[in-house]
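Only one structure is covered here, and it is reproduced in the block below.
A single protein chain has been omitted from the complex, and every remaining protein chain is retained in its original position.
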Amino acid sequence: MRANAWGYVFGEALRSLWRNGFMSLASVTTVAICLAVLAIILLVAVNLQYMASFVESQVEVVAFVDGSVDRAATRDLEARIEALPGVREAVFVSREAALERLKEQFGEHRDLLAGLEDPEANPLRDSFEVRLAGAQYAAAVAGELERMDGIEEVMHRQDVVDRLLAITQAVRTGGLVLVALLAAATVFIISNTIRLTVYARRHQVGIMKLVGATDGFIRWPFFLEGLMLGVLGAAVAGAAAWMGYDLVVETLTAAIPFIPILEQQPLLGNLMQLLLVLGAVIGAMGSTVSVRRFLRV
Amino acid sequence: MRANAWGYVFGEALRSLWRNGFMSLASVTTVAICLAVLAIILLVAVNLQYMASFVESQVEVVAFVDGSVDRAATRDLEARIEALPGVREAVFVSREAALERLKEQFGEHRDLLAGLEDPEANPLRDSFEVRLAGAQYAAAVAGELERMDGIEEVMHRQDVVDRLLAITQAVRTGGLVLVALLAAATVFIISNTIRLTVYARRHQVGIMKLVGATDGFIRWPFFLEGLMLGVLGAAVAGAAAWMGYDLVVETLTAAIPFIPILEQQPLLGNLMQLLLVLGAVIGAMGSTVSVRRFLRV
Amino acid sequence: MIEFINVSKVYGETVALLDVNCYIDASELVFLVGPSGAGKSTFTRLIYREEVPTRGAVVVDGVNVARMRRREVPFLRRKIGVVFQDFKLLPDKTVFENVAFAMLVTGASRREINRRVPEVLEMVGLADKHKAYPHQLSGGEQQRAAVARAIVNEPRILLADEPTGNLDPDTAWGIMELLLEINRLGTTMVIATHAQQIVDALGRRVIALRDGQIVRDQLQGVYHAR
Partner (left out) sequence: MIEFINVSKVYGETVALLDVNCYIDASELVFLVGPSGAGKSTFTRLIYREEVPTRGAVVVDGVNVARMRRREVPFLRRKIGVVFQDFKLLPDKTVFENVAFAMLVTGASRREINRRVPEVLEMVGLADKHKAYPHQLSGGEQQRAAVARAIVNEPRILLADEPTGNLDPDTAWGIMELLLEINRLGTTMVIATHAQQIVDALGRRVIALRDGQIVRDQLQGVYHAR
């Protein structure tokens, strides 16, 4: 297309947006609302994934060290454990430290444990608290540990881990399904709305064709108009989601300081990009595809 | 209106739905999708509330009984505890039972506790595990228990309860806010879409007025058409949500047998009613309000 | 029946009518003539209150329609049959339904409608097109459908804006004779037209507009001033 044609396309798209003010407003608000809802659900889902991972990362396997291993050798043992795939870190808990913990748990009944201070009398064992890269590694790591020299016994309740994994998996899948459903709904509703605005102008499209306009000549301004509608709506939705997330993060971290929640950045930046791309693509495609139906004159 | 007029209104609404097939389809699908999304979020939110309540109901306060209270008097004590506001039940745990539990916890180190079997040697006390009607009662109940005769000590970690309450409260509020936002979005998008379909017919409304139709005469068919669109969309959305929920409940309870999830009934029945009412109201109101703009001819 | 008292109508910068005064008696037939843009359509629009005058009063059947309350307008319009210059047929109703609609709004029964509509379609020569939608009609057929709708209720006043512009002379005369017949039965009639031959042949009252003003009001008039 030549410069003049581009001028026409832009001018035409802008004029159309302006002169069909009511319809433009209706579609921009629809785009904005749809994308805002999508953004909210997306933010919730992403945070749920994050929380699930956080919870899973709390799973640990306890490995009791064989009484025959001396303290020097535990360093070496620690290195070997940390080298296992799926292990994030291994924290050594000496039998003395274990006894201290037990006493604390006993509270005022700690006198029951009196006399165990003597190293010879302490019936507890050295152990490693093995933190995992993910709860799904628990079984494998436990197995590896059991086969390891110097490890006497592994404490690991697969049923508890399975329970946890089932829950976090459900949360992950649920979030994904929700986002997918909502994305589909968004695409559908936005293109539906844009289709209605094009439909209202189908006779005009017919007239344009009758006075000699090519399909492309008619389609480009619609393409651009759809793009602008989409981007405008996405910008509004993005801004709303941005402010909303700031507010929610503030409120939540004030109410629940320990809550695992994703930082605003780069999350919101990425979200903004995603929304703009989505709005642009659905808007432009929606109007271009819709107008095609009315070009057969 | 007379019989003939009602016949006209129905006939006109049906004819209009049929002859504006494209627009009718576009609006019914939009209504259906919006309400389906709303239904899904609603089901999720309702279940989150339910889970939150379930988790909160697990909070308990442990009250240790004064050594001077004999076994016969604990019955009386139990009744007094259960009479406290916010208490669901009080379960008596004898010192013998407590010792058994402790031994279990000790596992293979249970020999540490040997010799405590003798009632005189058992250092543990009788206690009540007090289950609450809600976690928010924890502090009050603990206070009451402490003031109670025969209770020696109350074990109650308000910080843990507060944490839990903060989380469940966040879940509740989040669910509510999400549902409210989505309901608003649904109302907006549906009425926007219906407004577009009315807008496309604004000239026809003008012509009707010019040949002597009263506002009511024009409005009633639009009212009915909107109502039918809304109800049709709601029925589709309701059916989809119904089947979806069945599927999710099945899958979830298979994967996580212990998950607290609401039964299908009466939840889905109520949901269906809600959707139908919503669809009918938004559809009918949307088209009636929109058409009003074009009646000023 | 219809009286214009110092009526002006201004659209933005365009003066469509300027200080128009005239009286049209019951049962009269008036041809409204004048060049394109003279204000003929505006004149008729003021009578059925599609527009309200910028100044002055338009009195129809004893009521100043400019001051009429919104709720009363439909009842005014039911007294008036209008053939619109651009037809204004409802695009998603058939010819039958379009004509029937004008009866429906008055609360006519199904039976009356089913008797009267075919009768009127027969009069304008559209009996075989009753199932067609407006976009399936030729220009002249659309115009005749508009005429049929205007006369179906036997209105007390009939306003026809260029009712024969898309008709061949023979069909135009057929429609004109139909209107004359209706006028003979007592309907007051205002016909805006460019059909010089018809106006000249009939020798009825002619009101000539030019630039929004009445430049001639002749009882046994012709199209062009002599």
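Should a chain be cited, it is by its letter among A, B and C, assigned in written order, with residues numbered from 1 in that chain.
One rule holds in what follows: a contact is a pair of C-beta atoms (placed from the backbone, for glycine too) under 8 Å apart; a residue touches a chain by one contact, two chains touch by 3 or more.
Since this is a predicted model, take the numbers as computed values, not measurements.
Judged over the whole assembly, touch between the missing chain and the shown ones holds for A, C. The chain omitted from view is touched by exactly one of C:D25, C:E122, C:E154 or C:D168, namely C:D168.
From the set C:L17, C:V33 or C:V222, the residue in touch with the chain omitted from the display is C:V33, counting the whole complex. On the side of chain C, the interface with the absent chain consists of residues 11-12, 14, 33-37, 40-41, 85-86, 136, 138-141, 143-144, 161-162, 165-172, 194, 196-197, 223, using the contact rule stated above.
Seen from chain A, the chain kept out of the figure touches residues 2, 4-5, 7-8, 16, 19-20, 204, 207-215, 217, 296-297.
Quick note on the criterion: only the chains that are shown with their structure count from here on.
Averaging C-alpha coordinates per chain and comparing to chain A, the farthest chain turns out to be C.
The most centrally placed chain, judged by C-alpha centroids, is B.
Chain A and chain C, compared by their mean Cα positions, are separated by 67 Å. Under the contact definition stated at the top, not a single residue of chain B touches 2 or more other chains. Those residues of chain C in touch with two or more other chains do not exist in this structure.
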